Structures are given as structure tokens and as C-alpha cells.
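Every protein chain but one is kept in place in this view of the complex.
A, B, C, D and E label the chains in the order they appear, each numbered from 1.
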Amino acid sequence: MFSVTVRDHIMIAHSFSGEVFGPAQKLHGATFVVDAEFRRPDLDADNIVVDIGLAGEQLHAVCGALSYRNLDDEPGFAGVNTSTEYLAKVIADRLAAAIGAGSLGAGASGLTGLRVTLHESHIAWASYERDL
Amino acid sequence: MFSVTVRDHIMIAHSFSGEVFGPAQKLHGATFVVDAEFRRPDLDADNIVVDIGLAGEQLHAVCGALSYRNLDDEPGFAGVNTSTEYLAKVIADRLAAAIGAGSLGAGASGLTGLRVTLHESHIAWASYERDL
Amino acid sequence: MFSVTVRDHIMIAHSFSGEVFGPAQKLHGATFVVDAEFRRPDLDADNIVVDIGLAGEQLHAVCGALSYRNLDDEPGFAGVNTSTEYLAKVIADRLAAAIGAGSLGAGASGLTGLRVTLHESHIAWASYERDL
Amino acid sequence: MFSVTVRDHIMIAHSFSGEVFGPAQKLHGATFVVDAEFRRPDLDADNIVVDIGLAGEQLHAVCGALSYRNLDDEPGFAGVNTSTEYLAKVIADRLAAAIGAGSLGAGASGLTGLRVTLHESHIAWASYERDL
Amino acid sequence: MFSVTVRDHIMIAHSFSGEVFGPAQKLHGATFVVDAEFRRPDLDADNIVVDIGLAGEQLHAVCGALSYRNLDDEPGFAGVNTSTEYLAKVIADRLAAAIGAGSLGAGASGLTGLRVTLHESHIAWASYERDL
Partner (left out) sequence: MFSVTVRDHIMIAHSFSGEVFGPAQKLHGATFVVDAEFRRPDLDADNIVVDIGLAGEQLHAVCGALSYRNLDDEPGFAGVNTSTEYLAKVIADRLAAAIGAGSLGAGASGLTGLRVTLHESHIAWASYERDL
């Protein structure tokens, strides 16, 4: 199995609902350093997993649609705890949609899996992985 | 599949028995930067993998019970080569026991897997992963 | 010259005022990984720069007084752009006050300088350094 | 499942053929920081995954046979796009051959898998994993 | 003293002339992860060291003019050993010229120093610092 990973980041504000979140129930924020890993069992005709330029551009677009926002005010996240692990899924699903729409190029049709990791600090991170 | 990882560290002395260990047969020591990854297929009602506060506390407790010691003098490790990979299993099994005992909260009953990685330097690390 | 550095982090929300900030004028947030470097020309009687346990505790206390907050709502920051470089100074000055108050122990009276670095992402960080 | 990983690096020149590579079609170069992960389900009699000294030496030998070269001039890569993901496979396969030849010691016969990751920058890396 | 640092990277081919370079006399290549640190004693009216957006853009422009090239073929480097430390100076001097030309904004006139660090691998890096 081959994989290629590209990195970007987002900076957001949000708050959580539920006692389990302790002080994070107050409005605060985070930088998430975002790693998107693309997987496939064999390389394409160019000997690559994916067009890394397009992969970086699409990740940047997905990050741009989330960054510099208060997620508490985003209609799409109304009533949702936008935890690190949940946001990893949001980004992975949006990347999967971009792949399906051809935004990563025709060669990306050979991709079989995706893993998105969000680093919230030097001591904590979360991932979501899915098939394509 | 979702995962959340928290990081802590231990500082220990130990020695190894066996020619394969070369100079590490002499009493020496190591800092192990410890990453504990918790996994589950779906998020809980709070939209999280695990209470990250409790996860960090339990990892810190498990690390505290190992750190600032000469492992050669610990009865539980008598006659055992406390290699990085072996210690990864020790920490993973102790975290699994803590999960079983409810120390990571009721929500942690949904966890299905665990991976512990110990970084012994900038050029070497070891992992152990297991089901729950 | 000797130095010892300890690391902690804060997670905050804030917004900026001024066109130079572009999209960061909207409420957003950041994780700042915070490095506090303590300096002195000679070691103390224990052969150290500072009691690293107390240094870590004081840094944690200073970080705790900032973290999990919307800095726009903090009276002390009213009308202030809480930029990364400005927050580095805030943290350095609070640590300097703690040193002056004896919170890092008597030995800390020999410290002569301080440098605080805040990492806001994998591609940007800021520092402030001052004498003591 | 246990694993041990060792890190080394190579510095090479190369160029790519194909429009997908954009500016990288010109002769350029890269540092690849190389991580080789060795896996097995159980530890050996010495309580280890692999002789880490031999593992590091073999990785260094494999890296040495690639480093400080223009890969475009290497007969073995004639007409091949030596992408990061492709080179990860080259290194993994050469390590697998070394394991098969006994170069990592008799204990290495218990290894069941291998994963090689090449970091090409702080924002991109690629992996190849295979069974043994 | 305040500082702000931004990170980018270049991927180049080159060779060295002189026995001191050993195997690096052959055509090879490197990824240089480039950190540009901007310094000034006081913050500007916006409470910042420099417009970090412009700083990143200018660093990206300077990196773009070097990346994806064989430096041996660049007229500006004819007969020059393009060592890591030398390239740090090239990048610093080009950034200083950009600051002088107003490309980092009017506020950047308050900058007093610059430090550029090029990381060539996980075990080696080089810096050049200068006044403005």
C-alpha cells in the first residue's frame, strides 16, 4: 500500500457543550495542523499516488472554508460539538467529495483510502480514516 | 475509524542482558516520549473518542509509576529486558486495564483499540498496538 | 551563558482590528505552543539554571490564566491587538513578575534574561526577549 | 502488533517526466528523511522486534547506495519517475531483501511487515508498506 | 526585542567543488526548509513586528526564484559553492532588499534585523543573521 500526505492548517474559534469538556466549554480557539493522507494499492501511470499539487490545493481550499471563523456561528455546525476528531471527519469527507468531483485529477480515481489527522497542540491530536 | 492521541514522557535507567544490545548492556537510561492513541469506529454522544482530560490523567499516572526509576530494581521487571517495544506493551496493557476499570469514564467503553508509541531519540521509536 | 527552556500551551479565541490582519479580523482562535527560556551566566549551587519544576509550574499558571478564553472579552486586553508577538511579551512579563516575587525559588534571583516563543502553527512563530 | 522504527536520510538530484509534475520536470533535488518501520506480532527471545543496531546499519547502507547521486543518471532508474512514493518502495524492497539475506540477524526472520516513509519537506511525505 | 518567523522550503540540485565536500562533490540535491526571522525592538502601531501575510509572500517569492533548479546552472552562482550557510545569506540578503524596496509594507521600515535558517536534514542546519 502506498500513501502520500500533505500538510496545511486552520485557526478557528469554538466552544463545546457538555461537562466532559471542562474549561473548553467557554469560547476558546485552536490551531489545527492538518495532515491529509491519500492511499492506493498501486501507483498510477506517472508513478505517483496523486497529483501532489492538486492535493495541496484542494486541502488548502477545504481548510480555507473553515479557517478564521467562529465555528459556533457556522450554520452547518449548529448544535454540534466541533471536536478535533469530528473536524477530522469533516475535512476527510470534504476531500472525498473533491476526489469524487474530479478536483484532484483523473488519476485520483485510483485512490482507495484517506486519513486526516488534526494536531491541536504538541501533546494531542486526532484522526479519522475512511475508504473511498 | 477515529482516534485521539495524547503525549507524555518518562525518564528511566535500565540495562539489557544479551550480546545483541552491545554497549546498552551497561547501565544507561532513556527519555521515552510516550504517545497513547485511543481508537473507536464511531464517536460517543459528546462527539468525541474519549474524555481527553481523563485520558491525559491516566497516561500521566501510568507514566508516573514508571518514571524516575532504575527499572533493573523493579520487582515486576526482574530478569526482563525492558526494551522500548516491551515498555510500549506495558504501558498499553496498563491503559487497557484503566479503561476496563472505568478510569477513563463510562464513554470509554466504546473504545476498540489502543496504540502506544515510545520515542527513544530523534532517530528511533517503537510501538505496540492491541484491541480492547 | 546558560539557558533552560520549558514548554506549555494555550488555546484561545480572539480577533484583530486593522486591515493588515485580513481574514484574521474575524473572530478565530489559535493554539500557541509556549516556550519559556530562562538565562543566566553561571549555574547556581545545585548546578542548575532554575528549579525546572517550579519553572514549569509557573509557566503553567501563567498559561492557565490565558487559556480557554476569548481574549476579546478580557478587560486587560480591551482595545489591544493580542498578536502572537504581543502575547509573547505578556507571558514574559508575567514570568518576570513571578521571578521577582520569588515564585521560582530563591535561586532564580540569579536569572538575567528571559525569552518567550509562541508557535502559532507549523509555519509561523514569534518571540519576545528581555532582561531581568 | 509490535514495531520498531529507525530514521536516516538521503540527498539526491532528479527530474520528472510528465506535465503533472509542473516545475519539478526540471532537474532539482530533495532531502528525504527516511523512516523504516519493522513489524512483528510477538517479540523475540531478547524481548525485541529486531536488532536495532543492525537495522540502523542496513538502512544506512541502503540510503548510502542512493544518496549523493543524480538519480536520472542511475541505470536502474532509467526512464522511471523516481517519485517519493516510488523511492519508498525501492528502499522497502531493498530492506526486505537484506532481511531475507540474513543481514538483520537470525531474529529478523520473525518480522512480518515493513513500512518506509520518506519526508520530502515539512509539508509532504509518502509511504510504502508491504508484508515480509 | 521582538521577532516573528515564517517558514517555507526549496528543493534544489547542486554539486560542490573541494575535497572537504567528499561525496557531495557529485551532483546531488536537497530540500531546505527555510525559516526567516524578522526582528525589531518595539512593535508597530498595529502591535505587530511585520505584516505576516506579506512576509510569507515575500519569502515564498524568494524561495520560488531558487526552487526546482540545478544551482550549478544558474549564472548568478557560477563558480560558487552553494553551501547551506551561503544560501542562508543569499535568502537573507534578498529579503533585506525586498524590505528596502517596501515589499513588506511601510511598517517594515522599523525592522532592525533578520535571521535565516536552512534545515537540510533532521540532523543538520545553518543560519545567517544580519542587521537591516
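Assume a contact is a pair of C-beta atoms (placed from the backbone, for glycine too) under 8 Å apart; a residue touches a chain by one contact, two chains touch by 3 or more.
Quantities reported herein were computed from a predicted structural model and do not represent experimental measurements.
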Interface with the undisplayed chain - residues on chain C: 1-8, 43, 46-49, 51-53, 56, 105, 107
Touch list for chain B against the chain that is not drawn: 7, 9, 11-14, 23-24, 26-33, 67-70, 73, 120-123
Interface with the undisplayed chain - residues on chain E: 18, 20-22, 80-86, 88-89, 122-130
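Quick note on the criterion: only the chains that are shown with their structure count from here on.
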Mutual neighbours - chains that touch chain A and chain B alike: D
Interface copy of A-B among A-C, C-E or D-E, judged by whether over half of the contact pairs recur: C-E
Shared interface numbering between chain E and chain D [over half = same, under half = different]: same
Approximate Å spacing (C-alpha centroids) for the pair chain C, chain D: 40
Contacts with 2+ other chains: residues of chain D: 7, 122-123
